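All protein chains but one are shown in place.
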Amino acid sequence: MTVLLEVKNLTRIFGSLRAVNGVNFTIREGELVGLIGPNGAGKSTLYNLIAGAIRPTAGAIVLNGMEVTGWKPYRAAKAGVARTFQIPKPYRNLNVIDNVVVSALMHHRSVAEARAAAEGILVDFGLSDYLESPIGVLTVGLLKRLEVARAVALQPRLVLFDEIMAGLTPSEVRSMTSLVASLPGRGITVIWVEHVLYAIMNTVRRIMVMHRGQLIADDAPEKIAKDPTVIKAYFGEEMPVA
Amino acid sequence: MTACIALVVIGPSQHMLDVILLSFMWAGLALAWNIAGGYAGLISLGHAAFFGIGAYTSSILTVKAGVTPWIGMWVGAVAAAVIGAILTLICARLRGPFFILSTLAAAEVVRIGALNWTSVTGGAEGLMILPTPSAMNMVFGSKTTYAMLMLIYMVVTYVVTKAIEGSRYGYYLFAIRDDEEAASAAGVNPLLARTGAMCTSAFLTAIGGSLFAQYFLFLDPTNVISPELSFQFALIPALGGLGTAIGPVLGAFVITPLSELLRSYFGGGAAGLHLAIYGAVLIIVMLYFPSGISGALMRHLTWKGDSAR
Partner (left out) sequence: MVAMTTIGQLVFSGLLIGSIYALMSMGLTLIFGVLRVVNFAHGEFLMFAMYGAWAFVTYTGFNAYVACLAVVPAMLLYGALIHWIIIRPGLNKPHLVVVFATMGLSILMQNLALLVFSADLFDVPPLNAGRSITIGPFYAKLELLIGFGVTLLATAVIHVVLKSTYLGKAIRATVQDGEAAQLMGIPVPRIFLITFSAGSALVGLSACVMIPLFSVFPSVGLNFVLIAFVVVVLGGMGSLEGALLGGICIGVVQSLSGYYVAPAYGQMFFFILFLLVMVFRPAGLMGRRGEATLGMLD
């Protein structure tokens, strides 16, 4: 499989805090990769760097062989990087379908075409009952689905999911998981930050673990679950019980 | 539409015609402001500067260079658009009240500049256009003709507004207005979108300024580039309903006749009462009907979940 994303020695410093510290990894096309780590590990900062929301202090990001380090978010989006936000950011004065139309317009010239495409995506994502609804009526679960729909509507090469399971009921988690799992089949490579571990542990074949700005593990889920460094990061040192 | 034409044709007294004419003009101006303020979220309290640039440019060209306003107004409009672009670029990183205050400051710079550049603008004494009727010079003897002119202006700005509203550019404007970060992540270039909106708005506002100059035939900076006028540009769409095409029109048709009415009722005896009422109404509307008159109407007519874009 071809290499889609290379992150080389990526670093971002805020004052005295090394939020992202020399991170290296490669993502291949069609992969479905999980990214986990305790709070404050730097996952959101990493996303912001890749998506162009902030500039790195050092290091490089290469997408499809192209240097995209420091690109503005809209350029990154046009180059094929889509992302969701941890707290959904819908366009509050537009209705549901219009929210997706904005994204769909990237690859559809006319508004009519974009609308048709948006409708298609929303139906796929189980939001067909809410096409003309205002944003205010959507529950958290539906809002998160809308976030995913908007990202997919960009027809991206790479999508960065940011905790899309938080606040969902178990059945919602199940349907969202199968949705995400279907994306590589649609040609979309996925990086998936998640705290709801049971959702991704059984779905992905590769997990990266971040802690204190660094990548401390990058392996299959079974190995990660037993990795002592990972366990220490989440739970701390084992305390001897006398 | 037909009602408007009927209004103009039937147009009883000269005074009524005045009010109707001004309503058309304000509707056009409000629509122009709305493209930046309501659609793109760029709330400007300095739009009188664009109005003034349009008015003064075409008038100066007429008076000093004999250029007909039919051409001069386009020059003014382009000038205003350029200034609008510069302003947007300067204020590129500013949001919220910082942006609003910057527009105020910029307009004041333009006003004071116009006030003191007496050689060109005539300063505080003002600039006068010869009132001899001549279609070539856009000076008309009959108010009805002016009213038709303003009506055309209103219709054109309405058409432009609607065209933007339904276009991909319109969607992008609403997106950056509602959530700029999310819009960027969706591939929208915020600076380009904002600049385009401000330029279009400035362009249309300046045309209105030129038309006004041809109607009023006298300009001076204090009346044509004042903060009070700038506030009016923002208040009418706000009252009528930001972010919709019909809102500014409703606002203009309610406010203009109303202030005329209040002025004639109370103006003589108690100067300022009509404005005091206006101010109080504004407070109440903003607090309890933030989507303005059009929003309140829409809720009454209960149209199915239509987004008040």
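Going by the order they are written in, the chains are A and B; count residues from 1 in each one.
Keep this in mind: contacts are C-beta pairs under 8 Å (C-beta built on N, C-alpha and C of every residue); 3 or more make two chains touch, one makes a residue touch a chain.
These figures come from a predicted structure and were not determined experimentally.
Student: Sort by label and list the shown chains the missing chain touches.
Tutor: Answer for the hidden chain's contacts among shown chains: B.
Student: Looking at B:91, B:127, B:188 or B:250, which residue reaches the missing chain?
Tutor: Residue touching the chain left out of view: B:91.
Student: Touching the absent chain in the whole complex: find that residue among B:27, B:238 or B:298.
Tutor: The single option touching the absent chain is B:238.
Student: Which parts of subunit B face the unshown chain closely enough to count as touching?
Tutor: Against the left-out chain, subunit B lists 43, 90-91, 93-102, 104-106, 108-109, 112-113, 115-116, 227, 231, 234-235, 238, 242, 270-273, 275-276, 278-283, 286-287, 290.
One rule holds in what follows: only the chains that are shown with their structure count from here on.
Student: Report the inter-chain centroid distance for subunit A and subunit B in whole angstrom, where each centroid is the mean of the CA atoms.
Tutor: Using C-alpha averages as centres, the distance is 44 Å.
Student: Can you tell me which positions in subunit A touch subunit B when the two form their complex?
Tutor: Going by the criterion above, the answer is residues 51, 53, 72-74, 77-78, 82-83, 85, 89-95, 98, 101-103, 105-106, 109-111, 114, 132-134, 150, 154.
Student: What residues on subunit B touch subunit A, complex-wise?
Tutor: Going through subunit B, the ones touching subunit A are 166-168, 171-172, 174-175, 177-179, 181-190, 243, 304-309.
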